[in-house]
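Below: one structure in structure tokens.
One chain of protein is taken out of this complex; the other chains stay put.
The letters A and B name the chains in turn, as written, and every chain counts its residues from 1.
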Amino acid sequence: MAIVETKGLTKVYGSGETAVVALDHVDLTLDAGEFVAVMGPSGCGKSTLLNLIGGLDAPTSGTVVIDGREISTLSDDEMTRLRRERIGFVFQFFNLIPVLDASENAALPLVLNGTGAAEARRKAEEWLGRVGLGDRLRARPDQLSGGQQQRVAIARALVSEPALVLADEPTGNLDSKSSEEIASLLRQVSAEWGRAVLMVTHDPRIAAHADRIVFMRDGRVVDDTKIADAASARVAMERVGLL
Amino acid sequence: MSIALRLAWRYLSGRKLRTALTTLAIVFGVMLIFGLNGVLPGMRDAMQRMMLAAIGEVDLTVTSASSAPFPAEVAQRVAEVRGVGAATPVARRTVAMPAKPDYKVTSLVVVGIDPATAYAVRPMPVADGRLLEERDDAPDAAPAAIASRATAEKMGVKVGDAIVLPSASGTTEVTLVGTIDSPAPPGSDELYVPLSLAQEMFALGDRITDVDAVFEATADRTAVERAVKDRLGDAYTIGGIATESTLAAGFDAAAAIFNVLGFFALAMGGFIILNTFRTVVAERRHDIGMLRATGASRRTILGLFLTESLLQGAIGTGLGLLAGWGFAVFVSGVLRGYIQGLMRMEDFGVVFEPQAWVLAVGLGMGVTVLAAVVPARAAARITPLDALRPQIGDVYEKAATRRAWAGLALIVVGAALLFVGSTGAMGLGCVLILVGMSLGAATAVKPITDATSRAIEAVYRSEGGVARANLQRNPGRAGATASAVMISIALVVMIFGMTSSVLGGYGEYAKRTTGTDFLLIPNNLIVSGGAVGAGPELAQRIRATDGIAAVATLRYAPAVVQGMTVQVIGIDPDEYGRIASFRWTEGSSDADLERLNRPGTVIANGNFRGQTGLGKGDTFTMMTPAGKRTFTIVGGGNDYINAKLPTVYVSQDALAELWGVTTDIMVLANAKEGADRAAVRAALEGIARDYPSFALYDSAEWQKVTDNLFAQLRATYTTLALMLAIPSLLALLNTLAIGVLARTREIGMLRAVGATRRQVKRMVVGESLLLASVGVAAGLVAGVPLSVFVVKAITMLGLEFPYVFPWSGMAAAVAIGLAFAGLAAWYPARQAAKLDVIRALRYE
Partner (left out) sequence: MSVRAAILGLLAQRPRHGYELHEAFEALVGGRAVWDLKPAQVYTTLQRLEEAGLVVRTAVRRVGGPDQHVFALTEAGRAELDRWYAEGVHSSHQRDEVFLKIVLALGDEAADAEAVIRAQRATLYRDLHELTTHRSEAAHLTQAMLLDKAIMHIEADLRWLEMADARLHEMRRHAVPVLPERRRGRPRAEAGDR
């Protein structure tokens, strides 16, 4: 079942001489539970794509359908509610509110949605436990490492049980070990917890965790490859001599 | 909405210095409003109680509508009304007690009572000795008096002791024959004497000042009151004190002025809050964007900031109320000392009426929330996407140009209104100019600082340049700060303009109208209604003194015109014209003085003309003890003593005929040329000694008295101006502290590439000076029309002065601006200079 479907998605910044076509007729479908990485050179429109899908920005033309609803028809408040309930975001920077502790940060979407404080806290802490931060619930962001902060952000993205998690370079400023951990966590998000995950990354090793990679260039999708493939698995293993 | 509160609280406590400064801005305004509103009602209550006490606990008091004494037979007429149980005539005067002999009271209410009827109205249980008896009221009886035990104890007198009281003939000695057990009326000490003695002491003839009455137990009180009123006609007032309303009006005016000043202080606070919140919004862009991405709606963001402003407002207002209470206690303490030196008044406490609470809390919270609305709405407009990008420029700059045009339009309209001619339009014009300048401030920052920074850059080239660039980088913030400074400076210019004009004017009055060689005036000029005049002998004795060339006297009586109590001053036109004169209003001259000799003529002072709207040549009716009479204004002039109150001058003959007043309240005298001044003075001193309620001044002493008074007033107003300038100091401090904090990393970088601590310090000081220069420049421009307006408004009320251009105010304003700029920069500059380079570079 498609969670996200874009048709002819186009975004042009500016106009006339200085117009920049950031996205050029992108058609993309994301199924439930799928983990898709978006790759491509800098400035090719990856973030733009993610922002449009998350309803953070409006397309110049084309449509985004999330959960069967076309988001351009939604009002700001409806879009906000959709984001709150169906979409989780993980960014590279500025993920957490500095004055709130880990569990308060993770509980934000629920609190904003009017869930009771105790219930929100319980759920947030449950998710923090799942992402391996059960022992740092009361830590403030400045007391957490970059990787731990990203985990809090992931817990927050998952706490409202969204159908879709959007992550823009979630490992962008982490070292390779923390990056690996965050990537496997995202894989778990899709494989175990059944969320569709759309992740932008520049790192092949991170992208390799995905089921599918979308390659972009100059605002267009130039390749869209499934990389989780049982047949090729054998071959790969043969190459390294494990089978 | 606990998340909003929690966030607000964490954010506020996360930036302690900024929160403290912002809080202080609110505290200051709330303190002024709340504090001053706490002092005034207490004072008003005390005054009212003092006057109510004078009436005593009787069912009904009758006074003349003009407040002037009236015939004693009125008491008989009141007694005859059905339902009145008893009525008694009373002659009441407040006398200022001389310093020697020391009775430990500054004033005393001398109440003349009729022993035959008084006790039926007001029972007086004997404590010691005896009550006054009818024989005491006989013409040749020894002067006797009784007092409440408390008063006697306070005065340190016992039954049988003599008490020396000021009177029309100088002094009168009475013997205390008894004390009574009635509780001393709060706020005033009363001494009861036989009616005939009181009438003699105060030269009342056979007139009285009040009739006190009690009703029959079964009477319908309102019906009886109406019956008494019908019987006496509208020349009399039932149950009220005519002067009370003018006094209350005075207090209301004072309260209004203080509220306006407090509001100005809060308006400046508003700019500080605006700055803080716009900084906060800029600082939290990423947080806001993240919240929006996470699912916070625009309304939630708006709510978040409004909650924070509410919290900030609540903290500030709460502390402001506390500070206001302290301020009120302090001010009332100072005032108490000052006022009780002038008149006998009950201790007044600090009273906070519900309005004071509503006003202080409403304005404190209101201004905070209002100032936060614009930044909060800007915050709500931030899209999740904006927040993920590094910030480019100020979010508010887009609207700046639009605002500048609106501001310019307001300034033009305001300036046009200045020349319409009406005072109201002028006031509106001033406000429009101030608002317009605030709106345009952000846009004016660059051109003004480009010009003013030349001076700094001439001395410190690089630091000056950096300071200017830093300042111009955030014109919105600089503009708001400059607006706060501008209001301060404009108020300083206004206040100085007002004092120089008013005091200059008064100085001239003093020279013209009291510039005689010698001057005998009552000790307490304030309560002229209660002042004890001197009989004609005083003036005669002075006239007869060797070396005196000419003497003029002033007499006093109250009257009512258009429902308002006015002073009627009796002068001898020929005599007065010889040694003093009025400061004439345009169109009047010394020639008009002679016309007073014709009956039915008055000279009116500016206050009177202003309040009644009458002018030279107009006729009006005045309530006198002899009934309503018609008068014509034959001239407009002011004298120094009476300029503050609505006053008409009539001839002393008219005063004697219509008011029955023949006592002098002021005697002016000139020495003969070549006379031995010292000898004349010694002679006059001898005479004055017999009149302890009068004080003698020669021209030099009088000059000193007025100079002192002026100096005191100037000091008071300068203090006021400084206090009103304090918010601008806070605004500067706040802005500089914010700037230093926001640029921590940059400062670290500057230090890393070789800027010395001193250079960093100079950059901050330079920025402060530039910032102040914008505010001062705008304030000077806005202050001039404001000062013209105030002087004009005062003139409208009748105090007529030539407008003096406030050069001194401008100089003071510039000095204050520069001083505050330095003062405000001191702490942030030190902080900036002290920054540890490594830590600064790592600062997020």
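Methods note: a residue touches a chain if its C-beta (ideal position, glycine included) is under 8 Å from a C-beta of that chain, and two chains touch if they have at least 3 such contacts.
Keep in mind the model is a prediction, meaning the values are calculated, not measured.
Visitor: Which visible chains touch the chain that is not shown?
Guide: The undisplayed chain, in the complete complex, is in contact with A.
Visitor: Out of A:K11, A:R84 or A:H209, which residue would touch the omitted chain in the full complex?
Guide: With A:K11, A:R84 or A:H209 as choices, the missing chain is touched by A:H209.
Visitor: Using the definition of touch stated at the top, determine which of A:S15, A:T73 or A:T225 touches the missing chain.
Guide: Within the whole complex, the residue contacting the unshown chain is A:T225.
Visitor: If I consider the whole complex, including the chain that's not displayed, which of A:G14, A:P41 or A:G194 touches that chain?
Guide: Looking across A:G14, A:P41 or A:G194, the contact with the absent chain belongs to A:P41.
Visitor: State which residues belonging to chain A touch the missing partner chain.
Guide: Residue positions of chain A that touch the missing chain: 41, 184, 204-205, 207-211, 213, 215, 222-223, 225, 227-229, 232-233, 235-237, 239-242.
In this section, only the chains that are shown with their structure count from here on.
Visitor: Approximately how many whole Å separate the CA-defined centres of chain A and chain B?
Guide: Averaging C-alpha atoms per chain gives centres 67 Å apart.
Visitor: Which residues of chain B touch chain A once you look at their complex with the stated criterion?
Guide: For this pair, the touching residues of chain B are 2-3, 6-7, 10-11, 14, 286-287, 289-300, 383-385, 387-388.
Visitor: Considering only the defined contacts, which chain A positions touch chain B in the complex?
Guide: Checking each residue of chain A against chain B gives 51, 54, 56-57, 76-77, 80-81, 83-85, 89, 91, 93-100, 104, 108-109, 111-113, 117, 156, 160.
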